[in-house]
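The complex is shown incomplete by one protein chain, all other protein chains being positioned as in the whole.
Letters A and B mark the chains in the order given here, with residues in each chain numbered from 1 onward.
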Amino acid sequence: MSEETIKLNIKRQENNETQPYWEEFEVGYRENMNVISALMDIQTNPVNAKGQKTTPVTWDMNCLEEVCGICSMVINGGARQSCTALIDQLEQPITLEPMATFPVVKDLQVDRSFMFEGLKRVQAWVPIDGTHDLGPGPRIPEKKRQTSYELSKCMSCGVCLEVCPNVNDNSGFMGAAAISQVRLFNLHPTGSMNKDERLEALMDEGGIAECGMAQNCVQACPQGIPLTTSIAAMQRESSFHMFKSFFGSDQEVE
Amino acid sequence: MANDKIIVVGGGLAGLMTTIKAAESGAEVDLFSVVSVKRSHSVCAQGGINGAVDTKGEGDSPAIHLDDTVYGGDFLANQTPIKAMTDAAPKIIHLLDRMGVTFNRTNEGLLDFRRFGGTMHHRTAYAGATTGQQLLYALDEQVRSFEVDGLVNKFEGWEFLGVVLDDEGRARGITAQDMKTAEVKTFKSDAVIMATGGPGIIFGKSTNSMINTGSAASLVYQQGAVYANGEFIQVHPTAIPGDDKLRLMSESARGEGGRIWTYKDGKPWYFLEEKYPDYGNLVPRDIATREIFDVCVNQKLGINGENMVYLDLSHKDSHELDVKLGGIIEIYEKFTGDDPRKVPMKIFPAVHYSMGGIWVDYDQMTSIPGLFAAGECDYSQHGGNRLGANALLSAIYGGHVAGPKAIEYVRSLDKSYEDLDDSIYEAYRKAEEEKFENVMNMDGDENAYAIHKELGRIMTDNVTVVRHNDKLLETDKEIVKLMERYENININDTKRWSNQAAFFTRQLWNMLVLARVITIGAYNRNESRGAHYKPEFPERNDEEWLKTTMAHFEGAKESPRFDYQDVDVSLITPRKRDYTKKNEGSANK
Partner (left out) sequence: MSKQDSSFALRRLHSLLGVIPLGVFLIQHLLVNHTATRSEEAFNVAAGIMANLPFVLFLEIFVIYLPILFHGIYGVYIAFTAKYNIGGKQYGWHSTYRNWMFLLQRVSGVITFIFIAIHVYQTRVQVFFGEEINFDLVAQIVDNPLWLVFYIIGIVATVFHFANGLWAFMVTWGITQSDKSQRVMSYVSAIIFVAVTIIGIRAILAFI
């Protein structure tokens, strides 16, 4: 058995009111490890690199296959999912930090309720009359469905907000994720019946106008969602909406 | 009187569907989940959802779907609820479609369907290969709209600690704990619906998410709810072996033409296609798993002698793969670095699903009045083996029934939780606080995570694909030993704020309790049926074992007590299950 080890440098914090500090760890190397399995080893044996007993590192994990969106953190300077961060592809020591855009709960765990509030704000759902049987849904061309599917993969992981220079404490900017959801629901035949409400939510404070087009979101999105195309498309829609609601007739949905 | 009030525990497909149904009827719902509901394990479901919509002109029908499901489950499931489920399936798919699920479409813009295991028909609606994620998001969105309307209160990041039972033994609320602040609180309601998912994490590494400890189901079992058919654990034939998790490689890969093979005498050997000419690679999971297991473990014909065989999609058009299997192709690429469009994937079976669960009647009510269960945590729809793409259906169907039935139950009560004395709730809260203090004060020298690893190892080695009575007995002894070691855990972190270890430690006990139910249940059942296979008893034995296993909790240090209930076979007479030829029941309909 080889003595190869993995070095981790983890930014820790008791809670949102205390000062963060760095703690180094070393764990044994195995093949196919990811950041999560290294953190699990620390859980099983909470001892730091100096050999001192410490508390296990707190972080969020769940599906471990990059569909639940919970395990985002900043790894070697980049925000991403820790489950797909394979040890073999990372430079050591591996630095782990919580995402800075969100309030820290503890260690690497953050509070992303801001994102879910954003989804409420933009009415990110298809309004239906009820769950009783009303027969099939509307027909949708497969090509359009493929566009929607890409947008619908958003798992609210928060990476796009973390890398965005305009999502911060100084601004109320909702970030790319919620904007892209407006595009998703406005594409749906039933969803589009409420597209004006969603656009107006986008045009409100903290909305689409605060996008600074740094386009980091689209680079960082772990699901490869075309976020910047979504934003530009919603820029166009909201431009039209602005003119229509000022110059246009009283008919809102065409 | 105030609105009807119910509590839903769990925010996966079953919990969300229950919530929607209840909120729609005007009831107020408190929805509890250990994670934000959008992160529930349902997101991991890949392949699709079954429903005999029959858009391919194949003459498929709910009756055939019923037969395939019953036959696939080796006749262990009660047939009446399955019929209700397969009848409802097409409507459920249409409902999801109306909610905006991005189901793949045909050229005409209609829903597309693909084939799945255990059927000859195209019956599975799908959204790429992330169908579970897409369905969960649709329901999550609907629930969010009810949240905005004020009918649903979400308690995300709260852990369920138990049901509050009134003097008559009815469920009247729950105790729960905020995972951040560690605050214990009771919540009142007139009905509680458990939708807490499966117990895969008992097996250590599985295809399950980390929250799938089965802890909540174990808790209600410890409070007197009957746990049924616990020994029926589905081992999925195709998963990517990994260090932290065994990642699912969906059955849809085979539905879309993926082939299982390994080398034999230097040539590719398509062993499933050879043995099962009609179903080929789409035999039910228990069968595919046993075959792969046999090829690797007994015949030592795995790739390079290791426990792996090929799942091959490399002959398929790569654009079509992206459209129909988007999601899983990427997962394989991300975690192995190989491109399944070009090279065959290497896979091995992994623990995937529990057919067993909390016992429920045909209204999804457990043996505790006012306590309902739906989804993977209930036992009702799959019998001895679940067919692929029936899980999403059963989860949503379960919620479809549990929601309205819970409301019906609430309206039939002659007194509500508001008439109960507060002291009942206070006693529950105090008891849970005490329990938590005990956990926080554990200062021995064992590590909870290490004990869990041990549990996972012995369960996976002995209580999965092939089961031997001597090993099962040995395993139960080992679990009891782990329970003793549990007493000697060190909590390591004594801070209250967001203490994950403390919560995990408490869950671990519940896992140990449930592990015994699974293991002894398997030991008792001396036959082979569905996913439960004993070489000592290789045949199904309907005379003695066409029965539902019912486990009763007898105390923390006691073995569970078992009794058995007859299976409802009112619709289809049990016949031999043999996938080397076409399912005659399904062909005749």
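Some notes on this structure:
By definition in this document, a contact is a pair of C-beta atoms (placed from the backbone, for glycine too) under 8 Å apart; a residue touches a chain by one contact, two chains touch by 3 or more.
What you are looking at is a predicted structure, and each value in this text was computed from that prediction instead of being measured.
Taking the complete complex into account, the chain left out of view touches A.
Check A:Asp107, A:Glu150 or A:Glu237 against the missing chain and you find that the one touching it is A:Glu237.
Across A:Glu14, A:Asp111, A:Glu142 or A:Glu200, the single residue that touches the chain missing here is A:Glu200.
For chain A, the residues touching the chain absent from view are 74, 77-78, 163, 165-166, 168, 170-171, 200, 203-205, 207-210, 212-216, 219, 226, 228-229, 231-240, 242, 245-246.
As a working rule, only the chains that are shown with their structure count from here on.
Note: centroid distance chain A to chain B, computed from Cα atoms, is 27 Å. Per the touch definition, chain A reaches chain B in the complex via residues 14-15, 30-34, 36-37, 40, 43-46, 53, 55-56, 58, 60-70, 83-84, 86, 105-106, 109, 112, 116, 119-120, 123-128, 130-131, 133-142, 145-146, 148-149, 152-153, 155-156, 185, 188, 190-191. The touching residues of chain B, counted against chain A in their complex, run 20-21, 24, 35-36, 38-41, 43-44, 91, 94-95, 97-100, 102-112, 127-128, 130, 133-134, 137-138, 141-142, 144-145, 147-148, 180, 209-211, 242-245, 247-248, 323, 326-327, 331, 334-335, 400, 447, 449-450, 453, 492-493, 495, 497-501.
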